[in-house]
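With one protein chain held back, the other chains of the complex are shown just where they sit.
Chain naming follows the written order as A, B, C and D, and within any one chain the residues start at number 1.
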Amino acid sequence: MFYREAGDFKTSYRDDGQTFPIRLDRWGYYAILAVAFLVVPFVIDSYWANAVLVPFLIYAIAAIGLNILTGYAGQVSLGTGGFMAVGAYAVYKLMTSFPGVPIVVHIVLAGAITAVVGVLFGLPSLRIKGFYLAVATLAAQFFLVWLFNKVPWFYNYSASGQINAPERTILGWAVTGPATTASAKYLICLVFAVVLAWVARNLTRGSVGRKWMAIRDMDIAAEIIGVNPLTAKLSAFAVSSFFVGIAGALLFSVYLGAAEASEAFGINKSFLVLFMIIIGGLGSIFGSFAGAAFLVLLPVLLKNVLVAQFGWPTDLAAHIELMIVGALIVFFLIVEPHGLARLWALTKEKLRLWPFPH
Amino acid sequence: MFDAAPQRETLLEVNNIEVIYNHVILVLKGVSLSVPKGGITALLGGNGAGKTTTLKAISNLLHSERGEVTKGAISYRGERVQELDPASLVKKGVIQVMEGRHCFEHLTIEENLLTGAYTRGDGRAAIARDLEMVYSYFPRLKERRKSQAGYTSGGEQQMCAMGRALMSRPEMILLDEPSMGLAPQLVEQIFEIVKAVNEGEGVTFLLAEQNTNVALRYAHYGYILESGRVVMDGPADALRENPDVKEFYLGMSDQGRKSFRDVRSYRRRKRWLA
Amino acid sequence: DLVVPNLSYRTGPYGANGTQYADGFNDYFTLLNERDGGIGGEKIQTPECETAYNTEKGVECYEATKGSGALVYNPLSTGITYQLIPKVSADKIPLYTPGYGRTSAKNGKVFEWVFNAPANYWDGASVAIKYLLDQNGGDLNGKKIALVYHNSAYGKEPIRTLQELSKKHGFTLTELPVDPPGQEQKSQWLQIRRDKPDYVLMWGWGVMNQTAIQEAANIRFPMENFIGTYWSGSEVDVKPVGAGANGYKALTFHGVGMDYPIYEDMKKHVIDPGKASQGGQYVGSVLYSRGMYAAVVIAEAIAKAQELAGTAQINATQLRDGFEALDITPERLAELGLPDFGPEIKMTCDNHGGSGMARLQQWDASAGKWSLITDFTEPDQEVLDPLILEDSEAYAKEAGISPRC
Amino acid sequence: MTMQEGYTTADGRQIGGVLMDLRNITLRFGGVTAIKDISFDIREGEIRAIIGPNGAGKSSMLNVISGFYVPQEGEIWFKGYRRGPMKPYEVARLGIARTFQNIALFDGMSVLDNIMTGRLNMMKAPIWSQALWWGRAEREEVENREQVEKIIDFLEIQNIRKTPVGRLPYGLKKRVELARALAAEPRILLLDEPMAGMNVEEKEDMCRFILDVNDEFGTTIALIEHDMGVVMDLSDRVVVMDYGRKIGDGTPDEVRSNPEVISAYLGVAHE
């Protein structure tokens, strides 16, 4: 086996804090990045972009966001859909109010606005814990969706309350609007996903991350050893919402192009992102990607197999798809309750020991 | 005190078991022991030696911790019990008092005790009688019978856990670290109760203990576990006189007990591990 | 072959409705394939793709099917329609959304690729008010009308029109939103019970419809004064309520029931040979008829396009031309075996919405069927046209489209 | 005792003035009075033991000191100032660190990260700097890591640095907890039964660590322990509690011969 950490010695504490301590991992990672940036954009078609990769990247961002809150800081939230809506409506208002400003700035600002809203709805977390908090965040979910549905200012007084993303460009390339090419969509999402994943990784390995994890693992003890729960929890809400807001902004402006609060950002979205992080692995950036991939790809795959290959009626296929995904979720949880990320880590651990277990 | 006499009937036999957690972590590397009926057998050893794991392997509680017995055999009265679920084992008369007490926090003390009688089918009257019996062993519990277990002190919880086990009318109790965190007086008291229950009700005990001193005073026979292996065993009296045991487990040197202030080096090597 | 993808939904909250529509849509094309060997000799394929009324799945379905030479889309969802409008404009594929979708798409100058004849939401609202005017001798002054609507883009569509109409005719309008799915409507109906409006209009979908009709029956609101939109008037909506639903009215833009000659062919070529979608269990129901009607219009547009292009193997752009030159006269309808089934549909480059005519049907609970109670009625274009212009121009400005034609 | 100047212990260590003074503390939970009007002080550099039967209120006392429980009555004086109502994390910032009776490590984190949490209050890089892992954040991380490595060496837990604490055996967990408390460089270290569940050998190690901390860093230590051997050998002065009351206070020898203490706690005179 090539998979060895032997020979990989660290000579400074800085090196020791690296994201991929094993050299082979690091190379693998660079290779994936190279393919993602240098190969995929040239071969991608609009099906792969719109049905698979773009939603995957966007959900991965949302999943990282929720993972920061739930996986790292231990605050279970079911308000993700609502926060994504904040991002979407913020970017819409910004795009239509200040057409001259670059879209990237709008998207980041939308994240910032969502962060503020997230902090607001995070306040109850200081008293409410566990599932009570999860259910309490539903208040955010329902209230926000209602608000965007009810107040015409948010959707620029359009007749139906739908919002549409106008065309915006980066360096002359359209990234939103109908003229956007598949690779442009993919690239902007990829850049955001990679940068944000890196930021998330930095935050979680530093002192903020440790505060979050301390609060997660044992909040009382954390407070007694000097973690201020107020700032720790609220910063988790802020950072998480920032990510989720960006995901919402991208979902609306780049991916869907049009959206309506209750349909695109309903409670199902909150659940979906939560599934992703649990299936992928709580408290793991890699897990966020894995979970997003699993839940975006699996249904598409199943649908293609059942309908296109077996020729089943679509409704039957849809019902059976539901059964299969449900059963697979349970199956994965039984095999490894800590998600795909842990499964991966365990596999690596076994590889490392191979061929001499114990 | 009597010798661990081979003439006594063997109640429990553990034969060369191996336990693996999470499919990768090997914790017990071939542990064998036998527990005679009516005796108090002590399982001694440092942290992480595998005492708890051994007890859980016997009571079949490993599954919920993602551990499994991969080799060896466990038999109770000559019958293999590895495949039984914990409930059937309790019905057969083997019950475990877990490390860290594990009382049902939200149930009152009395309700906790009553759950101990869950597997019994001999009627309310008998259960009520045993409740009184438990209260007579642990008068403190009677005072606190109506309070939620979560709010009682460590000692009370330990008593509650033991009382709960007694409520199942067991033949054998697996007792995991009964003295942990208890005041000296209570430690004595708990062990006195163990002795009383052992003599009065004829219950067999297998107890895992760190407090070697006390354990060897009350036990009849002892096993010493180190990193998942039995490294020494013998009658309690003999163990107490063993110089290694004296030095490493009883903290005695040739000059009697040595002061904790005087310990100088952190690392000493065990002769048998050398 | 000609490919007409069927973005259907047979699962999810609205599956019960979507499944009937999809059946009608499929069966008509099957009929054409079986009986006539397709259109102009070309067989029609209707690859189905399940959207579950979910916008993201809708996008996935669109992307999955568009590569195979898809000619036109009909997603039966306002949300998905909004999603697809920019995409079809970029990909140059027509989108046909009869009775749903974006109302202002009627303006072909702005929405080159979207068609929504014969009638849209605003037409419906206006026809309903016209009917009430009729009932009241042309005067609705001082009357109270309540609108119970699905609290979503779809449900909000008629509000502006109704507000305009209330200004014009002097009735007062109360808006009562119901959050989807809409199983709890106690507050709304208690308010109706107290306010005693003269009429209640409903823009509902899915379980909301039947709950509303049930609640109306519970408070003994006179069913004759309760009018649903196109999408609140199918068997699924009234049957669960039983006798209480008797007399309930709803808008429609096509005929109902089995009394059309086409069903003889349908039986012979599709149902009896076992080729019907899902075994043909919903043949003749309102939503089935509507799905079939959508297929009829698309088929006619295809035929027209073939005629214009001079080839049977048309592409999507040619189909757009077919739509814009479409004229389904009453005679043609009768020829198709559907006499008086729908209004005349005539579309042009600037009018993608046809005449906007609709009619009313009423539920007879004891007979268990809908019957038509009015003729096709023209909506109040005077009110609607400016609204459509305003909305479509706003869109054109936002999306940077310069009007054509 | 009101003397402000220190005293010298039998083995020649110099003990300073009063560092923390608890005056007339009373703590109630609903109907239960866990602490009844207790006063005692802790002097600079001292090892102060608190003993008493189970449920006497010892842990509650530590919780009061850490600010987790707010006493209904009484005052806490620290370094000569009266401490107002404070949140636990504010108390921690005063230089009061502790370990817990039922190990309160952060199970999801590695040993190293656990110990690093002890230094959180010394890491002040703004969040954006951490997000970019640049400038102050990275510098701080490395600096603090060096300090933590010293503690790791000191407690001899180098080989488990990267292990998740959940997997560690009990004794090591206790040691890691101590490391985390030490990482905060506290003025006072509160230890709640640091040696429970250990065998003699491990206790000996733990004692050594405690003595060394006290010696090398001059850290004041308050210690709850049930092993009388340990208490008698280590501590300079002992407070004895029973049912929330103070029944004894003095040197180990004084306490050992106090008849009330013997009957309430020791059971028999200890050796």
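Quick note on the criterion: a contact is a pair of C-beta atoms (placed from the backbone, for glycine too) under 8 Å apart; a residue touches a chain by one contact, two chains touch by 3 or more.
Convention: contacts and distances are computed from a predicted model.
J.: Between "Dihydroorotate oxidase B, electron transfer subunit", "Amino acid/amide ABC transporter membrane protein 1 (HAAT family)", "Peptide/nickel transport system permease protein" or "Heterodisulfide reductase, subunit B", which matches the UniProt record of the unshown chain?
T.: The missing chain's protein name, per its UniProt entry, is "Amino acid/amide ABC transporter membrane protein 1 (HAAT family)".
J.: Touching the left-out chain: which of A:24, A:138, A:230 or A:346?
T.: A:138
J.: May I ask which residue of B:98, B:193, B:232 or B:245 touches the chain that does not appear here?
T.: In the full complex, the listed residue that touches the missing chain is B:98.
J.: Among A:36, A:179, A:194 or A:320, which residue is in touch with the absent chain?
T.: A:320
J.: In the complete complex, which positions of subunit B touch the hidden chain?
T.: With respect to the unshown chain, the touching residues of subunit B are 59, 61, 63-65, 85-87, 89-91, 95-98, 102-107, 111-112, 114-116, 118-119, 148, 150-151, 164-165, 168.
J.: Contact with the hidden chain only, please: which subunit A residues?
T.: Residues touching the hidden chain, for subunit A, are 70, 76, 124, 127-132, 135-136, 138-139, 142-143, 145-146, 149-150, 220-221, 224, 267, 271, 274-275, 278-279, 282, 312-313, 315-316, 319-330, 333-334, 337.
J.: On subunit C, what residues meet the omitted chain?
T.: Here the touching residues of subunit C are 10-13, 15-16, 19, 151, 175-179, 181-184, 186-188, 190-191, 193-194, 206-207, 210-211, 214, 217-220, 236, 239-240, 242, 244, 274, 279, 281.
As a convention for this text, only the chains that are shown with their structure count from here on.
J.: Once the contact rule is applied, which chains count as partners of both subunit A and subunit B?
T.: Looking at subunit B and subunit A together, the chains touching each of them are D.
J.: Can you name the chain that lies farthest from subunit B, using the mean of each chain's Cα atoms as its centre?
T.: Chain centre farthest from subunit B's centre: C.
J.: On a C-alpha centroid basis, what's the spacing between subunit A and subunit C, in Å?
T.: Roughly 37 Å, centre to centre.
J.: Please list all residues of subunit B that touch 2 or more other chains.
T.: As it turns out, subunit B has no residue touching two or more other chains.
J.: Pairwise, which chains touch?
T.: A-B, A-C, A-D, B-D
J.: In their complex, what parts of subunit C are in touch with subunit A?
T.: 8, 10-11, 15, 19, 48-50, 52, 54-56, 59-60, 63-64, 66-67, 78-79, 82-83, 85-87, 89-90, 102-104, 151-154, 156-157, 160, 179-180, 278, 387, 391, 394-395, 398-400
J.: Considering only the defined contacts, which subunit D positions touch subunit B in the complex?
T.: 11, 29, 32, 51-55, 101-102, 156, 167-172, 193, 196-205, 207-208, 211, 226-230, 233-234, 265-267, 270-271
J.: Quick one: in the complex, what on subunit A touches subunit C?
T.: 45-47, 50-51, 55, 96, 146, 149, 158-162, 164-167, 177-179, 255-260, 262-264, 300, 303, 307, 313-315, 317-319, 322
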